[in-house]
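Only one protein chain is missing; all other protein chains are in place.
After this line comes subunit A, so read on.
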Amino acid sequence: MNTTILKQHTSAADQPPAGNEIICAIDNVSKTYTGGSVALDAVSLDIRKGEILALLGPNGAGKTTLISIICGIVNASGGKVTVGGYDVVDNYRQSRGLIGLVPQEVNLEPFETVNNTVTFSRGLFGKPRNPGTIEQVLRKLSLWDKRDSQIVTLSGGMKRRVLIAKALSHEPRVLFLDEPTAGVDVELRKDMWETVRALQADGVTIILTTHYIEEAEAIADRIGVIDKGRLMLVEDKATLMQRLGTKQIRIELQDPLGRIPDALSKYELEIATSGNALIYTYDPTGGRTGITSLFSDLKSAGLVLCDVQTHESSLEEIFVNLIKGEA
């Protein structure tokens, strides 16, 4: 089985290091819906085996369309997708067998029991009945006690977990979670993140779409930003935060300051609106940050410090800057 798909333009020099095997390759995928609206515009993306990739973007950006094309629910207008080396159109049986999909909407047969619904999904994906696996999945998602309950009697959070159980019932290698925490309270969201991390530990590759930036920040290894059908960037989370992020130090002073003393004019300093704090902005990736000399110059200038806080740009700020920059 050919599980390593490298893009044609990848030269030996920039080949991913070992362990960065590509499990899902999206090449130049476009989608124009009948009526002419362009949902995806030439999207190319390689998803690495075992990673958690978050696709971030506003509503209507094309996230769900992309997932739907990979899973076979929507036909692409152009381009090619392979999963585990199998083309999603020509070898759909093999590719879909590797995929589990947790849809955005809670679509469940209301009057079936949890156990039957999950067992159905396993069969549908071509696996023989195996009550042991179903039990394992249900226990992992704390649904075992509810196995004989009708779906209609479950709470919203449980229904979402049933969707995950269905997606996991056939032991997929790639799991797509389409906005798994939309409309889910904070507690359940944290539970969901833990579930996702546990799945990653089992070797499952996870792609989740979200418009909650803190979600991507909390659990993703890599982040892709989609807007208006275009993939604007894909980066390791850490690199992304570093590349686009700056840090600030807020230095609280004992006495308010009217203007920045001349001795400190060489630094990127601002006086906070309150007047008794200085804000120093610096690039944490630049090697020398200038913090040491700043503090010694502050002392020489005779300023008395009360408190020091650092602030790192959040993904949200990065994201907003990115979308704004585009517009």
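One rule holds for everything that comes next: a residue touches a chain if its C-beta (ideal position, glycine included) is under 8 Å from a C-beta of that chain, and two chains touch if they have at least 3 such contacts; residues count from 1.
Throughout what follows, contacts and distances are computed from a predicted model.
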{"item": "Name under which UniProt lists the unshown chain, selected from \"Glutamyl-tRNA(Gln) amidotransferase subunit A\", \"Cytochrome c oxidase subunit 2\", \"NADH dehydrogenase\" or \"Transport permease protein\"", "value": "\"Transport permease protein\""}
{"item": "Omitted-chain contact residue, chosen from A:Asp90, A:Glu105, A:Asp185 or A:Asp307", "value": "A:Glu105"}
{"item": "Of A:Leu124, A:Ala198, A:Ala263 or A:Val320, the residue in touch with the unshown chain", "value": "A:Leu124"}
{"item": "Sole contact to the chain not displayed, among A:Asn28, A:Asn116 or A:Asn276", "value": "A:Asn116"}
{"item": "Residues of subunit A (touch criterion as defined above) contacting the omitted chain", "value": "33-34, 68, 71-75, 92-97, 99, 101, 103, 105, 107-112, 116, 119-129, 166"}
